[in-house]
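On to subunit A.
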Amino acid sequence: MALLDLKDVNAAYGRIQILHDVSLHVNEKEVVAVIGPNGAGKSTTFKIIMGFINYLGGEIEFDSQNIVGFRPDQILGRGLGYVPQGRIVFNQMTVKENLEMGAYIERDQKKIDESMDYVFTLFPRLGERQKQLGGTMSGGEQQMLAMGRALMTRPKMIMLDEPSLGLSPRFVTEVFEKIVSLAKEGLTIMLVEQNAARALEISDRGYVLELGRNRYQGGGHELLNNQEVKMMYLGGG
Partner candidate 1 sequence: MGQNEHLRNFGMLAVLIIILCVLPSNINLYQRSVILFTMMYVILSLSWNIISGYTGYVSFGHVMFYGIGAYATGILVVDYGWHWIATLGVGVFVSFVVSLCIGFPVLRLKGPYFAIAMLGAAEGTRVVATVWESLTHGGEGIGLPNVENSFETYFAMLVVMLATIIVSYWVGHSRFGIRLNAIREDEIAAESLGINTTFYKLSAFALSAIFPAAAGGIQAYKILYIDPETEFFILVTIYMKLFAMFGGKGTVIGPILGTFILYIVQEITWVKFPTAHLIAFGVFIVLVARFMPRGLMGYAIDKGWARKGMVH
Partner candidate 2 sequence: MKKSFVLILGFALALTAAPFVEKSHAMDKVSLGIAISQTGRYAEPAGRMVNSYKLYVDQVNAGKGWNGKKIDFILLDDKSDKQTSIKLYEKLITQDKVNLTIGPYSSGITDAVANVLERYKYPTMAPGASSGIIWKKGRKYLFNIIAIAQDYQKGAIHIARDIGVKKIAIVGEDSLFPRQSAEGAVEWAKKLGLEVVLNENYPRKQTDFTALLQKIKARRAEALISNSYFADAAAQIRQLRELNINLKIFAGTVGPGLPKFAKQLGDTAEYVLGFSQWEPKPAILKRPGMKEFIAAYKKRYGVNPNYHAGQSYASLQIFGDAVAKAGSADRDKVWKALRTMKTTTVIGPWKVDDTNLNQHEGLTFQILNGERKIVWPKKISEVPYKLPMPNWKERGKN
Partner candidate 3 sequence: MADAEIALDIQNLKKYFGGIKAVDGCTFQVPKGQISGLIGPNGSGKTTTFNLLTGVLAADSGEVLYNGENIVGLRPYEIFNRGISRTFQITRIYREMTVFENMLSASSMKVPLREARARAEQLMEFVTLTKLRGEYGGNLSYGQQKLLEFARALMTDPDLILLDEPAAGVNRTLLNNLLDHIHHLQEEQGKTVLIVEHDMNVIMNHCEKVFVLDYGVKIAEGLPEDIQTNEEVIEAYFGHK
């Protein structure tokens, strides 16, 4: 059964329409990659789901409920976590505070502590550096922190926007390893990636967008080996 379901979604930044009738769905416990060349509307898809930008039409359902018009905190409350692009953490706050902010909607201190332990077991490095300011961490650590923060509410599903953007190769590998291990624990994951090859490799399924439209879809490995998809990145495909 589809946990997240988008049907014919249209969206715009101000006056520019970015998405044209985009449809996609994510089943429970699935890893789905959304890929495509620059300007394909991948990140926009996430932002429309979270309610950040102008919604023009179409249906967005999460957990069998229409979430169009919900505020981000309400969507989060339904169990959909989101890690925005650019590994933005709260620079002037410690790792621990960053994680606490992730659990802002949770008021039960015991549950927060449990989530915190859970995140620390997932990302031991965060546990070691609880007191460090977010802004002083390395890029890879910040990405871990951003992911950990999104996991604090113990969501059913998380959306990762370009988790490997701007990271050095060593950290890229580490980030993808973490994603795989999260998936193994049964978390539903949707990710947008520039690094299409890496993303498709770990995904059950993938969607390819181009200029705000659905272009291809299929199994992760199927798309990975599709020459047309590869060529699309450099035109003429």
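Regarding candidate selection, all candidates are chains of the complex that A comes from, given by their letters.
What we mean here is this: a contact is a pair of C-beta atoms (placed from the backbone, for glycine too) under 8 Å apart; a residue touches a chain by one contact, two chains touch by 3 or more; residues count from 1.
Please read these numbers as outputs of a predicted model, since none were measured by experiment.
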Completion exercise
Here the complex member from 1, 2 or 3 that touches subunit A is candidate 3
Problem - List of subunit A residues in touch with candidate 3 within their complex - result: 14-17, 37-39, 162, 165-166, 193-199, 201, 211, 230-231, 233-236
